[in-house]
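The complex appears here without one of its protein chains, the remainder shown in place.
Coming up: chain A.
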Amino acid sequence: MPTVSVQRDLLFQALGRSYTDEEFNDLCFEFGLELDEVTSEKDIISKEKGEGRAEGASETVLYKIDVPANRYDLLCLEGLVRGLQVFKERINLPRYEKIIPAKDEGQKLIITEETVKIRPHAVAAVLRNITFTKERYDSFIDLQEKLHQNICRRRALVAIGTHDLDTISGPFTFTAKTPAEIKFKPLNQSQEYTASQIMDLYRTDSHLRQYLHLIEDKPRYPVIFDSNGVVLSMPPIINGDHSKISLKTRNVFIECTGTDMTKAKIVLDIIVAMFSEYCEKQFTVEAVEVVCPNGKTHIYPELAYRKDKVKPELINKKLGISETPSNLAKLLTRMCLSSHVTGNGNNIEIEIPPTRADVIHACDIVEDAAIAYGYNNIQMVIPKTYTIANQLPLNKLTELLRLDLAAAGFTEALTFALCSTEDIADKLGMDISATNAVHIANPKTAEFQVARTTLLPGLLKTVAANRKMPLPLKLFEISDIVVKDPTKDVGARNYRHLCALYYNKSPGFEIIHGLLDRVMQLLEVPPNKENGYTIKATEGSAFFPGRCAEIFARGQSVGKLGVLHPDVITKFELTMPCSALEINIEPFM
């Protein structure tokens, strides 16, 4: 969930009234936002670096608001205010207009075919006669960052560049050149660098280094320059210093390049829709002509208004409410989906603005109607569906066994399913390749390298964490283990295992054996070879030699029991003898 940080007072000023924190919290709740935190820059620095460093930092109250991941139109103060104002019926949703300049008067962006292999798509637009203040400028930069992190998938899909149009002159060219051919002064630097030098320069920059890999190994890097060869930007890494925007900038040239055309268009629409508020002719955007390598031209931004028709009965039926068509139209209009009743009053025509790219199906419209109606105003009913309840047989068996094992004096443990490779291999005297375990590609710590193939390490670690408890420690767990299985559609499967251990001054093999007998008695498996269970002496790497047995039920091996080897006990940081039992209970279904 993206979090947008806004200055509380600016927010209230734009909303036209003040709220208490609680009132604003309620408003957010209704709309689908979450007021995550009320803080200030001073508080943030205090928490991160200590009170001393926070001296002199701003105490302006900041609201941190959590925004749903699919609402790109709420990622900045301007968008939030607009959304909330329309929701509260204080304003009408502004109409975003694109102005197409007369031929040869507008800006042009020419894409060459070298970009096809690395970053094929580009769109652009111009914001004319815009007025920036410090807050608006910060918001402008913030929105770009939020979009980069969110829909742009960290600049991989789309990268945004914004430039002071008065410092550059079109037509602009978007092409790809070899690193040696690209040389310019990057944003906020004092000298020119070639592209390869720029890669090295930003390798240590905590923010930019994560984007270098997107183009680093390619033979050609994307670059945009103007008719005088001045470099605007090298997407997705950095803009040029020459065209950087300042508070005095009046005309902005915005370019979005990327590998996903749909998203590039959405991103451009959002930026211009949000900030055209500050243009002299409010909510107007000057279009740019983009020429593709094949000669075709397109006009951007699209700023398309889509029309859709939804039957009022559908909305009422899906929500369990009964509102008149005109009321429903009013509700939708409050959600920035301007609507009116058409036909004989039996249809609603909806206009979806370019800022609501998240509306892609009638169900999205239904949800917005519900939000405006107020979820908590909907009457709750129970479905009239008649079904018969059922428990999964394996889980039912597990539940029954758990009760009886507890009755036998054993305590249940719930342990992690993920562990380190040593836990299931080295510490049990085995090689990891023999375990047939499922390995994780990106563990954050060594504790989560593999999925467990046996419940034993989990229980032993539990004992180690509870050394101070009175002896004997009798633990059990009935839970899933994971192994590779090429016959399953995903290549791995779970098995339900039962594991019990006895930890005391003496190993207690007879107690564990007795538990096995009790479990078999409960499972109605008689102690004979033909149609029941037997145990046979065997060797096990985790077990004491001569004190280990394999358990066979109806001819099939289901597990082992025995006294644990002292090496195993020591490796799990334990000091007393221990006997254990582990079986697969699935054959007993």
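Please note the rule applied: a residue touches a chain if its C-beta (ideal position, glycine included) is under 8 Å from a C-beta of that chain, and two chains touch if they have at least 3 such contacts; residues count from 1.
One rule holds in what follows: contacts and distances are computed from a predicted model.
**Student:** Not counting the visible chains, the remaining one has a UniProt entry; which protein name from "glutathione transferase", "DNA repair protein RAD51 homolog 3", "phenylalanine--tRNA ligase" or "TBC1 domain family, member 19" does it give?
**Tutor:** Record says "phenylalanine--tRNA ligase".
**Student:** Quick one: say which of A:Pro443, A:Pro545 or A:Pro566 touches the chain that got left out.
**Tutor:** Of all options in A:Pro443, A:Pro545 or A:Pro566, contact with the hidden chain holds for A:Pro443.
**Student:** Of A:Val482, A:Leu498, A:Ile535 or A:Leu561, which one is in contact with the hidden chain?
**Tutor:** The missing chain is touched by A:Val482.
**Student:** From the list A:Ala102, A:Ile382 or A:Ala407, which touches the chain that is not on show?
**Tutor:** For the chain that is not drawn, the touching residue is A:Ile382.
**Student:** If you put the missing chain back, which residues of chain A would it touch?
**Tutor:** Against the left-out chain, chain A lists 29, 31-32, 34, 68-71, 149-150, 153, 156-157, 260, 262-263, 317-321, 360-364, 366-367, 370-371, 375-376, 378-383, 385-392, 394-395, 416-418, 438-444, 448, 451, 480, 482, 484, 486, 488-494, 496.
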